[in-house]
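A protein chain is absent from this complex, but the other protein chains hold their places.
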Amino acid sequence: MSENTTTWEPVIGLEIHVQLNTATKMFCRCENRFGAEPNTLTCPLCLGHPGVLPVINQGAVEKAIEIGLALGCTIADRSVFHRKNYFYPDSPKAYQISQYDEPICVDGHLDVGGARIGITRAHLEEDAAKLVHSGGEAGRIGGAEYSLVDFNRCGTPLVEIVTEPDLRSPEQAVAFLALLKNTLQTVGVSDCDMEKGSLRCDANVSVRPAGSSEFGVKTELKNMNSFKFLGDGMAAEIRRQIDLLERGEPVVQETLHYDPGSKMLRSLRSKEEAHDYRYFPEPDLVPLAPSQELIDRLRDGLPELPAARTARFAESYGLPPQYAADLNAEPRVADYFESVAAGADAKSAADWVLNTRPSPVDEIPAGRLAELIGLISAGTITSTIAKQVYELMLADGDTPPAQLVEQHGLASIGDSAQLEAMVDEVIEANPAFVEQFRSGKEGVINALVGQVMKQTKGRADARQVQELLRSKL
Amino acid sequence: MTVVDTLGLTAERCAELLGAREISCRELVEAYLERIDAHDPDLHCFLRTRPEAALAEADALDAAGPKGLQGVPIALKDILCTRGEETTAGSRILAGHRPLYDAGAVTRCRDAGLIPLGKTNMDEFAMGSSTEHSAFGPTRNPWDHELVPGGSSGGSAAAVAAGFAPLALGTDTGGSIRQPAALCGVVGLKPTYGAVSRHGLIAFGSSLDQIGPFSLTVRDAALALQTIAGHDPCDSTSVPLPEPVSLPDAEHLRGVTIGIPTDLLSVEGVEDGVRTSFETTIGEAERLGASIQEITLPTARHALPAYYLIAPAEASANLARFDGVRYGLRLEEPGDTVVDMYGRTRSEGFGDEVKRRIMLGTYVLSAGYYDAYYGTAQRVRTLLLREFAEAFSGVDLIATPASPTVAFPIGERIDDPWAMYACDLFTVPVNLTGLPGISLPSGLSDGLPVGFQLIGPAFSENRILAAAHALEQAIGFDPVPTGYRVGG
Partner (left out) sequence: MAISSDDVLHVARLANLSLSDEEVARMSEQLSGILEHVAALSSLDLDGVPPTAHALDVQNVTRPDEVRPSWPRDEVLAGAPAAQDGMFRVPPTS
C-alpha cells in the first residue's frame, strides 16, 4: 500500500505552566511556599470566601514581564484578566482568573539548536488547589471514595507559555524545554522543579505527511512531569498516530495522559464532556498597562541568558559547542564552571565539571577544583592520581589538594632515578616478555607498562613509562 | 418606657443628643432595640439583631464619652460580611455562615463608632426588587403591611422608615438602594462606582455593585457617606474621592441646571401619580432657582435589557463558588460524586430567582451566544457612557423618578420576572455607567411615597447632596409612615 511509504512529520506545540517564585500568591498575601502543612497557607481570598476581592501581585507582574523579555516577546500596552469558569473542587471560586485574548506577553521566540521556536504568548494566571484522592484503591482517581483538598497551592502565580507548533520531534521538544527551563532559572523567576510541579508541560501533538503544509488532527498530552516522560510520551503518541493513519483510521482530537508505568496513553476524559469556559473580563480587576520605564528597568536587570552564554563559552573559552551547551544546561553548573575556569585551564575545567561523578558542582569549592587541575597541568600529579585526590577532597573539603598529595605521597614519580630503578626491576623480573618484545611482538609492552604502573601505584605517567621501557629494551 | 422616640429620629439628632449627654449610647441603643422588638415582628426588616454586642459596644463608648457619630446605631444589609456574625445574603445556601472578616464598609462604620444593631432582610443575593425573594420570608412596607418595601435592600429601607435605625447600609446593583428608598419614603444614595469599597460585599454584579446608605435626611446620607467612602487597598476598583464629602446646607438651586430625559420618561409603565409627583418636584426645583432643560438619552431605555444580560452573567460566575466544599450548605447522599453533590446543594440552596439568573447568565456567556448577548450589552454600555457624558456637558444633574411605581402588593409580580425587572427602569442606567444617584422622597401618591432621583457625573456626590438637600427642605416630606404617626 502506498501509505506505508509515506514519511510522517511530527508537529508539536508546547504549553508550559511555570510557578513564579514570588513571596506571596497571585491575588492574596498568603505566602507562596511548597511543602507546608495542608491548608496552613490560606485565607478567605484563596479559599474563595464570599465577598473577597483579588488584588494583583506586582511581583508576579514583573516576573511575567521578565519572562516575556527573556523570550523576546512584545510586552502588551494593555493586558486584561478574564474569568475562566469551570467547577472542580480544586477551584474555590469555580473560575480561574487568567488572561485570555489580551495576554501580557506576545510574539516571542527561543532558538534551540539553530531552529527558531515561536512563542505565541505568555500570560499570568493562578494555580489550583491540590486534591488527594483517598479511600479507594490508593492513588487511583477512579476508585477513590472521597477526596481531600489542600488549598496551599491555590492562587500561586503561574505564567503559561504557549509555543507555536514549530517543534518537529520529541528530542527537539525536550531540548527546547531544557533551554526554556534554564532560561527561566537564569532569569530567577522560578525554581522550575518538575518534581514539585513548579514546571509543568502539556504537548499538542499531530503528524502529517512530510512536505505537507497542513496540520493533522492534534491530541493534547497532559502534565508530563519529567523530561523523560515528556519525550517518551510524545514518541509513543507520534507512533500511535502514525499507526492509525497508516491503517486508514482517523486521529480523534482528545486529551491523553501518559502513564509512565505501562508506557500507555489513556484518554483523560472518557465521556464527551463539553468544555465551555465562558470567559469574560474579570470585573474585580482593572487592566495592566506597564510603563516603558518599568519595562526598560526590568530589561536592564536581566542577567546574561543561556543562549548568549553558550555562545560566549564556545567563543571565549574555546570550548566545543556541545561542551558549551552542556555546561549551560543549568545556570548553577555554568556559574561553577566559570569559577573553576577562572583559575584553571578551561577545557580541563569543562571536563571535570561535566564528566566527574559525583559532580563537583555541589561537592567541591570551585577554587579547590581549579587547584587540583593546576596540579595536573604542572605535572605534580597524574590524571589517574587526580581522581584519587578528588576522592580525598570529597571526604576532606578543607585541606588544599596540594597538601593532600603531600600527606598521601601521591606526587608523580616523574623522570627520577626511582622510576628508572622500577623499570629496570620489571625488565629483570620478566625475561619472557622481554624476549617476546625483542622478537617483534611489540604489544607485550603494555603488560610491562602495567607492571611498572602497579609498582608506582599510578604515580607515574604511563606514556613516560612506555618511553623509558622502549629506550631500555 | 424609653427616654427617646426613635420614629423620625435622625442620625444627626442622635449625635447631638449623645454629644450633649442628654442620653447615653446605651439608652439610645435600648430605645431602638425596644422598638425593633415591638414592631419588627410585623415587618421582618431584620434577619438577626445583636442586642448583647450592641449594648456592650454602647457601654464602652459611654465609658469613653461619645464624640462625632460614636454611639449612633446602624442597620446592615445581610450581604455585608461581619466577622464571626452570621451573614447569609438572604440565602439558604449561606445559612449559618460566619465570615472570617468584616467588610471594608463595616470596618469604617465600626471605626467611626457606629453601632450595628443587626442584619437586614434582602432579596436573595440582592436579586429582586421586592425583598420577596429572601429565603427567610418577605419584609413588609411600613406604609402598608400588605405591600412590598421594594428591594433588594428592602429590610434596610423599611428599617429606617419604621424607626428601627437612623441609618442603614444597602447595596445597589440595579437600583437596590434607590428603589426601596423610594417605596419606603426614605433617602437612598448610590455612590459612584469605586467610592465605597466592595471588599466583603457578597458579590452579585461586580462591575455594578455599590454600597450606600439609607437615612431619613439628605444630611444623614452625607454623614454616612463620609463614614464609608474612601480608598481601600483590598478592592482594586476602589478609588480615593477627589474631594471630601461635605454636609449639605444649600437652600436654593440657583445656577444649577437640571436635565430631564424626556425620551426615557415617555416609556410605558410609569404610574400617573409618580409622574405628577415628579413634575411637582421639578416645579419646586425651578422655584428654588434651578434651570430645567429637556435632554435626550436615547439608549437609556435599552439599559434595562442590557443590565439583565450583564448582571446575571457576572452573577453566574460570582455564585459558582457556593458549591458545598468550604462553607455553607452541603447536601450529599451516599454514593454521590462531587458533581452530584454540587447539583443537590445548589438546587436546594438557591431560590427560584437566583437559579433563574444563574441560568440566564450562564446561557448568555456560553459558546455561540457571548457576542450576541453579553458583547452586545457591553456595547450598549459604551453608548450609555457617551450619552451621559454628552448630557453632563450641558447640565449639572439629571432628574428622573426613582421608581416607575409606588409600592405594590406582596405577591403581585413574584411570578412574572420581567414585570419585577421593570422596577429598575430608571435606576439601571446609573449602575451601568457607574454614576452616583440619590432617591429622595418627593411626596405621596394615594398615600404611598414616591421617590425622586437625581443623577450626577462621576464623583459629584457633593453636588447631588447639596441639590437634594435644598429640594428636601422645600418639599418638607414627613418620613414617618402614616400608620406610625401619633394618632395615625
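By letter and in written order, the chains are A and B; residue numbering begins at 1 in each of them.
Note that in this section a contact is a pair of C-beta atoms (placed from the backbone, for glycine too) under 8 Å apart; a residue touches a chain by one contact, two chains touch by 3 or more.
If you're wondering where the values come from, they're calculated on a predicted model, not measured in any experiment.
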List the displayed chains that the omitted chain touches in the full complex.
A, B
Using the definition of touch stated at the top, determine which of A:Gly233, A:Pro283, A:Pro331 or A:Pro401 touches the missing chain.
A:Pro283
Sole touch to the unshown chain from A:Phe34, A:Tyr88 or A:Phe227: residue A:Tyr88
Residue of B:Val325, B:Ile410 or B:Val480 touching the missing chain in the full complex
B:Val325
By the contact definition given up top, give the residues of chain B that touch the hidden chain.
97-98, 100, 193-194, 207, 233, 236-237, 239, 299, 302, 304-306, 308-309, 316, 320, 323-330, 332, 336-344, 346-347, 350, 355-356, 358-360, 362-363, 366, 373, 375-383, 385, 417-418, 421, 432-435, 458
Just the residue numbers, please: which parts of chain A touch the chain that's not shown?
22-24, 29-31, 37-44, 47, 55-61, 78, 80, 85, 87-89, 131-133, 135-136, 141-142, 144-151, 274, 276, 278, 280-281, 283, 285-290
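The definition used in the following text is that only the chains that are shown with their structure count from here on.
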Between chain A and chain B, what distance separates the C-alpha centroids? Give it in angstrom.
57
Would you tell me which residues of chain B are touching chain A in their complex?
80-81, 87, 89, 94, 97, 99-101, 103, 198-203, 205-207, 233-237, 313-314, 316-317, 320-323, 325-327, 338-339, 342, 362, 365-367, 370, 374
Residue positions on chain A within touch of chain B in the complex are 44, 47-56, 83, 85, 87-89, 92-95, 147, 149, 276, 278, 280, 283-286
